[in-house]
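I have a structure I would like to understand better, so I am pasting it below and will then ask my questions one at a time.
Apart from one protein chain that is not included, each protein chain of the complex appears where it belongs.
Here is chain A:
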Amino acid sequence: MQAKRVTFPGKITPYLLLLPQVAVTLVFFVWPAGEALVSSLFAQDAFGLGSTFVGLANFAALLRDPAYLEAVGVSFLFAFCVTALAMGLGLLFAAAADALGKAAGLYQVLLVWPYAVAPAVAGVLWLFMFDPSVGMVARALRTMGISWNHVLDGGQALTLVILAAAWKQVSYNFLFFYAGLHAIPQGALEAAALDGAGPFQRFRHIVFPLLAPTTFFLLVVNLTYAFFDTFGIIHATTGGGPGRATTILVYKVFRDGFEGLDLGGSSAQSVVLLVIVVALTALQFRHIERKVSY
């Protein structure tokens, strides 16, 4: 981590400049994260009066807890579906927009705006369309012979939150794929076309490899989004239910901590999530290092 070649003299000034950010970081990030770490190693007694050191027992309890394992499964299924759907559609739209050239301008606005919608609001929009009694889509499905009721049916509830979460994220993937496609040198594609490569071959052998860094970056970003930024969608629509059908890990941390008041268990879950974030961030940074190196 280098500094500028030419720097200013000053012993106190840099500390004063850093003070606001470091203060906020210490008080609202390091302190709480430290507390989570510590209380994940303690168990509170039934009255919440004292706590005893239990080592890794909270973590062991998590791994034995079927509800937690179920949340792990739901999270991965949810993240996989959201990522696949949002990236697939993003790439499809980006490829179409790239083929149109300048004429793609208007479409871009129409495709990008959902990025600005809050997850909770996105969830509510989809919830209304699928409302079993008044929702437009639910009614249309009923005429096709599918009885839709996500309030009772866990699979349908999960489908609903996946659709809402993916809908919001398509915009982001579209923008990055579009930029990635735009950066592919036309010469390479023209040369391949002259050599007799069809559109599919050109995609397979030129576009796809050149798009790989973008794809990898988006994969990490989408997984992070699905794991952590979708809390609002779940909380505002299904509330994790019916049963535990849509309880993803971040939702469970919240529910166990604030409603179940299980401090040790919730903290242990926080620590597990922390490890997931660290892993995803590390992956993301490998990408950045490569990008910066040119």
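Criterion: contacts are C-beta pairs under 8 Å (C-beta built on N, C-alpha and C of every residue); 3 or more make two chains touch, one makes a residue touch a chain; residues count from 1.
In this section, contacts and distances are computed from a predicted model.
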item: Chain excluded from display, named as in UniProt, from "sn-glycerol-3-phosphate transport system permease protein UgpE", "Cytochrome c oxidase subunit 3", "AhpC/TSA family protein" or "Electron transfer flavoprotein subunit alpha/FixB family protein"; value: "sn-glycerol-3-phosphate transport system permease protein UgpE"
item: Touching residue (missing chain; options A:L62, A:A157 or A:V221); value: A:V221
item: Interface with the unshown chain - residue positions in chain A; value: 1, 3-8, 10-11, 13-15, 17-18, 20-22, 24-33, 35-36, 39, 89, 92-93, 95-100, 104, 107-122, 124-129, 131, 133-134, 136, 167, 170-172, 175-176, 179, 186, 189-190, 192-193, 199, 202, 217, 221, 228, 231-232, 235-237, 250, 253-254, 257-258, 263, 266-267, 270, 273-274, 277-278, 281, 288, 291
